[in-house]
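Here's a structure for you.
Omission of a single protein chain aside, the complex is shown with its protein chains in their original locations.
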């Protein structure tokens, strides 16, 4: 570890614990607390990655989670960011996006071809001739993309937490720490979050050697640690700002979804690179990157440095380099030295040569920086003729900052360019949003602390409902910390604006030339800022370049939209634990114990049939036959079950359902059809009258919630005196159907089941097995049958009792599939299967359920009055010849008439009762009424002839719905 | 290397002509004003100029070219719709898409990938069969396929969905494609510009002038224009435009969100959609997974992002692709979808003479870009509704003659 420095005062590494790992087949070791990048640099591995397009050698830049040219992959993960991922024992890593090895990348030739690959080149080639494009596309896709994934990886799901606080302070640098303390002192419940493993921010790397920062640091950290009003989350980044101060904090263990009363943005600034030829060579880094490397990891970034300054901070960095034992060959200042403050004086005092009004014209070196060419700079370009070469292996860029304003933008706050600071600064903050620190233009330590205090005071006052005049600008610096044009042209290019995307200065210029001369179009055409760092080091220079080309101001040029995520967020964290509850009926355990194959019906699980999957058809047939010949029992607990009570109950139901419900006699039920405003069928069920002002309503499984919602909506709309109770969950239900049902039931209930006192469509209350139940004579499956609605707690006992008592009658549980066959034999529709998103009752052959004349109003009535005369299709029954053994049509196969589509089959099944295949089809008019045969096209493409026939197919006069087993026999 | 790239290397200057004009003042009068400089508006301008010789046209764009839903969609092109009219319309679009790169001499990265719409329930499977049958009848390649066939094409998908709502089958649509959405708008814009059409970016329409029931001009934040015809092709801004004329429509605006992952090497060639899980995904030529879900549940005229969208998407995505848990979501965004009650567009003439509407694009606007431009140009040039868009006329609602596309489920990208 030849680049490891002696212990640094605030270093993050724990030298007592070392860890070794493999990188590109070589063994490296680091300390606990090292990042992969710092450990590799400490071990002398400067080459960390290859660039996206040209496969140029790249290394560390920021060590701030912006280093997307140092992406690694392991067997377990990809696109691992070396600059922030901690080392761990035994890791085996290689670089992403290399062809071969990192050291010998076969794709480096692409860099030589760069002149043939101008901005947007892929739009201008590869498409002619058309047939070759797939070949080129494959090649481009192979070259694009960064890391490789393994489709064998198992799912990781990280649990999530919810958090709440009065104030969320994002960024624990000087201003953020101060803001948190001030707000907490004022009694606010504060959360302080920082993406780094420790709080401190730039105090701990940029001002680490400043004696006057030491006491502030010590005090702030100690007070925060002890303050009961502050919760600190380090190692978490705020990935975005969402409506109503909802800010997810992403950490190694998952996401904390923080809901704050207000947010103080103390997110700081991101150092920006200078643009010059070969500004991407390993050894060229951001000054703050080098400072982080030294202060946090005690790693020496180089031996001999040149520092490019566009601000005071560069001089501080130069001093830090000297402190770390690095020779500083020169400081190159874009402006005059006398503009700079006391750090520059100290540098000067140490005898370091300062080249004023100069810039780096180009960097030199093949795989790493060897030297820089410094040339006079007039603020816009270099005089390359007077270039002077300085040997160095480290170049620090300290030319300016861009605000980490992503979340600020997302909050709807307005920002604008400040000429004095040459920085984009907040102008107008959204309600509950506050900004302080360098993000807000406060640069000296005093300014930052004062600004943090100010923001906190304003935030607390606002939380308490006071109107506050913000003093946003009060503690701003009055000097620039950024240069307005740290951009140097070069005829040979390779002066990169976007390291993620390998975009050179000329690429942006040429994009603008081609008409992509507004910031959004330029981004989209050139891809500037579209890479994994989302332009964190490219957007600001991109804006400066475009403004220069178009002769507009920075404000006129604008910026691209800052969308979440701030840093990419793992899907494992976003997904969280799988939470999609299933609803189970009280009989669920019985069903599964008795071989039911369960199916999903919305959130519910229902038995599809009972038996082995291989015996599916046979099992369904037997279930159907059991109902027809003896006794069947089906769990219908999933039906919507609603009590409707009150003086206006009848009026409500008259509005909601097509048929008149207020005239139902007590103890009777009626079919209930619900349509929407446009007359489309949305639900069906039954309505029963319990007492004069009390009804009991059932709805289909999938529409149960919606039916309840519709009923309650109409109560509100019309101001009705009705109360609803949704009993879908508290009541279970079963249907006991078959010729033996009355006989069986009569032995278990006190309800008089005789035909005279409890007729078809009747509803009675009584007890069964000692429990209160409601019995309803229903006919959905076409046999004598009773729906039994009972307390969910009693349901299993009742079910088991019936099963046991039904043994002599050959009772058999049946599932949804058998029920589908049974109802089809009766010609009953299933809403959603025999109807679609536009089917009205006339089309569904249910004109009888639409009393247009006798009812003055029901939902959808005017639509149905209009649609009655415009019916374009109709649901009809059909059958296949007995003994048909050709290819069976399926549901949704098309009816074809004269080569044109004329309808579709909506239901089809073999009917054991009829000994033939029957079905329903939605057929265009007039064909539906006139055809004596219909042709349907089946899977093989063959046509099968259907014979239209009336429905019900089975027991057309309904005799069996009232007949006992004894009577049938 | 294609020879077309050689010219760039052999010259030191970059002599490529502009795609779009530089900003210049508005003229006082145009024959036709197109509101909206997205794909549809540019395509309409292009076909007006190219096929009907109408070049006295101004395209007015409040932002930048392709900056609305053109640049926000997930770039899927397909024609496996449920209704005959839908199939015919989108099939025409697919065929136009296939030739666009040639037409423009611009690579729009039209990439045919194959498109699976998964069915997790038997009712979904029924709808798939319905679509497949309607498609096949009209000569469109669509098939209901079983688990084995899906597994062959997308072997890395967990068809058992981690034990919940397993995949039962799918609708496979071989022509399903993706394209570079921006390039489509740019290609049309360049073609229109080269034929004399004026394109005005950052020009916001503030009012539409009428005399009686006739359009006579528009007012903008850069001055007023008189014109004979106005075509509104503004998708999510449609109600803002129609309300200037007091024209009521069924269109409501709901945000539609999407996101992309960090780029990775290609592993996914097909486009996968699951209606039940409300997700769809494809991998772009850059290596990013482009992912989306269904529209937000409430009306909103905003392109804000929501965290619940990306959480829900990630959760559901892992049912199908467990390995994606180790990928990262890089960016999310939203567009404003103009939704109609029958999930079909509203196109053609309106009760106001000279005012034409191209709207109701919901979640299916990008794939209709070429055919919309072409049929709207024809309709405007002939002042007569093109037969392909007859079923999409605004008056269908007053006639209770809706398009039956609603059956094809709400996530149909």
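Residue numbering begins at 1 within each chain, and the chains themselves are lettered A and B in the order written.
Rule of thumb we're sticking to: a contact is a pair of C-beta atoms (placed from the backbone, for glycine too) under 8 Å apart; a residue touches a chain by one contact, two chains touch by 3 or more.
Basically, contacts and distances are computed from a predicted model.
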The complex's invisible chain, by UniProt name, from "Serine/threonine-protein phosphatase", "Histidine kinase", "Sarcosine oxidase delta subunit" or "Membrane protein": "Sarcosine oxidase delta subunit"
Residue among A:277, A:777, A:861 or A:937 touching the omitted chain: A:861
Omitted-chain contact residue, chosen from B:70, B:232, B:249 or B:276: B:249
Hidden partner interface residues of subunit B, rising order: 238-240, 242-243, 248-253, 297-302, 304, 306-308, 341, 397-400
Residues from subunit A at the interface with the omitted partner, ascending: 242-244, 246, 259, 651, 655, 677-678, 705, 708-709, 712-713, 716-719, 724, 726, 852-853, 856-857, 861-863, 865-866
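The criterion applied here is as follows: only the chains that are shown with their structure count from here on.
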Distance between chain centroids, defined by C-alpha means - subunit A, subunit B (Å): 22
Subunit B residues touching subunit A - in the complex, by the definition given at the top: 1-2, 4-6, 8-9, 14, 16-22, 63-67, 71, 84, 98, 101-102, 105-112, 120-123, 126-127, 129-130, 133-134, 137, 155-156, 162, 164-165, 180, 182-183, 186, 201-202, 261-267, 283, 285-287, 304-307, 310-311, 313-315, 317-319, 321-333, 341-342, 400-402, 404, 406-407
Subunit B partner contacts - residues on subunit A that touch it in the complex: 76-79, 113, 115-118, 121-128, 130, 133-134, 136-138, 140-142, 144-157, 240, 242-243, 246, 248, 257, 410, 506, 509-510, 513-518, 520-521, 524-525, 530-532, 534, 561, 563-565, 568-572, 574-576, 578-580, 599-600, 678-679, 832-833, 836-838, 863, 866-867, 870, 890-894, 896, 901, 904, 937
